[in-house]
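The complex is shown incomplete by one protein chain, all other protein chains being positioned as in the whole.
A and B are the chain letters, set down in written order, and residue numbers restart from 1 in every chain.
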Amino acid sequence: MDRTQFQKLYLDYERGRIDRRAFLKASGLGLAAAVLAACAPGAGASTKPTAGTSSDWAPPKGVNLGDTLNLTTWPNYHDQATLDKFTELTGVSIALTIFGSNEEMLAQLQAGSTGWDVLVPTNYTFETYGQLGLLEVLDLSKIPNFVSSRYEARFLEPAHYPAGSSDLLGISKDWGTTGYVVNTKNATKPMTSWKDFFDMAQGELSGKVMIHDYQLTSIGNALKYHGFSFNSVDPNELAKAEETLLAAKPHLFAISSDYQPPMRAGDAWVAMAWTGDGVQLNRDIPDIKYIIGSEGGEIWSDFFAVIAGAPHRDAAYAFLDYMAVPKVMAADAAFHGYPIVDSAGIDLLPAEFKNNPIIYPDEKLLSPLEFGAAVTLTDQNRADLWNRVKSA
Amino acid sequence: MTAGTLAPKVPATTRRRRIPNPGLGADRVFRAHSGLVFLFLYVPIGLVVLFSFTAGEHAGEMRGLSLRWYGAAFENQFVTRALSSSLQVGLLTAVLSTTFGTIAALALQRVRPRLRAAYDTLTYIAIVIPGIVIGIASLVFFVNVFGFLNPLLAGVWPSELGEAPKLAPGLQTIVGAHTVFAMALVIVLVRARLAGMDRTLGEASADLFATPWRTFRQITLPQLSPAILASFLLSFTFSFDEYVITSFVKGNVTTLPIYVFSSIRRPPVKPDINAIATVILAFTLLMLLSGWLIYRRGARRAGPPSAATDATADV
Partner (left out) sequence: MTALLLVPTTAWYLFLLVVPLGILIVFSLGTRTDVGGYAPGLTLQNYADLPTRWPAFQNTLTLALIGTVLCALVAYPLAYYLATRAGQKRTVLLILVILPFWTSFLVRTYAWLQILGANGIPSLLQTLGVEPRPVFLNTHAAVLLGIVYNYLPLMVFPLYVSLERLDKRLIEASKDLGANRLRTFFQVTLPLTAPGLVSGALLVFIPMMGEYIIPSILGGGKIYFVGNALVDLYLQSRNWPLGSAAAIGLIGLVVLTATVYLRLTRVSSQRDVSLL
């Protein structure tokens, strides 16, 4: 056999796809087995692809990871290069399923049998997921690269379920804020608040504004417009928020959490957005700025979690371990623009990242922001309100 | 054209000079309208095919010609798996629905009118019910049934055979849900054909002492075959391209429409979608062409078409 065939065979052995006997038989190295075993690390290194992060992480030995991983996540949330590197190292192809709200993810999981492996839930969902038993309590021995002491507590803490216990349902991916992006070349009047957002949407920016297809943020920010809490479930306050949303709706360009394409094409000038999208858009089109409403809004943290009964559980853990490597997480963050939680990873970030006001906003803008609450996600009034607004 | 023969007798010279052919002006309008309609129908398809040959990165830009996306599409394991799933689902649905639907249509001929009306109502509901409704309802049904059966199965399963099988939504549930509509379609088509069929041939066959099975095989079946074939094709096409019902009951499985929809929802879209669509279109064209040629050859051999074999024109 030639060199490439041998390399492929060896990689398969490394990945646990074929066992030792099969490998030795196929490669015809039965007699030299002992010698080979002794030389394995050296031979392995020379056959592995030489690229940046490969030496920082290796797939677990002897574990068959299969060839697919189903990752359910948010728009524009991962660097394709990071995912491709994982595939290169393990042979596992990653299939992405994209949603724009936690509710849609929850709804599918509640309906059952989705075939998903890894989920990217937000901080307020763990109570619900824990209650319904939809996520697996993480076996941290399978994620050796995750060192919880390096993670900022306020971002990691929501993943403990029940609250206060040591069981973790997820490891931190990143955190961020919910504000809005403005294409200042077209929308020339300065905007700083949710009042500006909703008022101008009905006025001079009619037909150019987008809101999330997501009850929590859209209703939440409409509540902020009136000065109420982002997490309010009070029926009177909700009624006022509904009024605002209904008044704005005919003037909106679209109701969607996939706002990057219209913003890039110039069909939309203003869109309710998350931190990282602000970073990505601003990087490519400097006229697009990210605004956090002065009245307040949402601060959130996201996690990687393994779904209970995942069909590719081993690959899921391998992926989590891979993403927990500070170098990998930092490289990913450099692309997607969301601030990460691991201090070791933060140290690896370039200076312009750490100084970017979109990623690390001013304290006076950050302090009024609220973390979403579990009840906000599941409250029936809010859910029905949203459905009514969309049906109108 | 027959109108011309009854037109008033005007000397040929005068007609040529003074009365323009009344059909020509209207003809142009009709031709223009039809031309526009075909343009309307085919411009989007044309664009899809065109962009499948782009050497660029996105399905919206045309940057040079290349076959790279055809290669990329068929090397993509998600695509090939989705294609394979869609083919399996389509074939199974077509086979099941055509078989069950045909025998049901035959049986319904001899059943009491009241019972027949009941089946007709169910068939009618199966056809008009929107896909989302049946999709959601089927999902709820499956989840509840499996949730009930799986513990039972785990309880009675002998341990020597390893772990008990776990029922879950997948290929079988997709086929099951598709077959409801497809079977109803088959029943409607075959019954329509049966209604229009010449009964006397069957009676003659019986008079000549042929067994019911022989009558069926040699008289009824040949007359029904165009309808059965058409039903098979329609069932397959429906199932292969079905998205809504599938999206609810698919569980872990990805069919081609599911893959396409999730790609569309994540712009920028890669042109491998265009490549797949073009291949399917070409394949369909090929099938239609060969079907038509076979039909033409068969018709020539069988002589002028009789009323019985004219069924395909109706469909």
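Operating definition for what follows: contacts are C-beta pairs under 8 Å (C-beta built on N, C-alpha and C of every residue); 3 or more make two chains touch, one makes a residue touch a chain.
Source: prediction; values computed, not measured.
Visitor: Over the whole complex, note the residues of chain B touching the chain we left out.
Guide: Residues in contact with the chain left out: 2-3, 6, 22-23, 26-27, 30-31, 33-34, 37-38, 40-45, 47-48, 59-60, 96, 99-101, 103-104, 106-108, 110-111, 119, 122, 124-134, 136-138, 140-141, 144, 176-177, 179-180, 183, 187-189, 192, 195-196, 237, 241, 243-244, 256-257, 260-261, 264, 269, 273-274, 276-277, 280-281, 284-285, 288, 292, 314-315.
Visitor: Of the residues in chain A, which ones touch the absent chain?
Guide: Spelled out for chain A, the touching residues are 101, 103-104, 106-108, 110-111, 128, 131-132, 207, 213, 215, 249, 252-256, 262, 265-267, 378, 380, 383-384, 386-388, 390-392.
Rule of thumb we're sticking to: only the chains that are shown with their structure count from here on.
Visitor: Could you please state the distance in Å, as a whole number, between where the Cα atoms of chain A are centred and where those of chain B are centred?
Guide: Computed from C-alpha means, the inter-chain centre distance equals 40 Å.
Visitor: How about chain B: which of its residues touch chain A in the complex?
Guide: Touching chain A: residues 77-78, 139, 143, 146-147, 168-169, 248, 251-254, 262, 265-268 of chain B.
Visitor: Which bits of chain A are touching chain B when the two form their complex?
Guide: Going by the criterion above, the answer is residues 67-68, 75, 93, 95-98, 111-115, 258, 261, 311.
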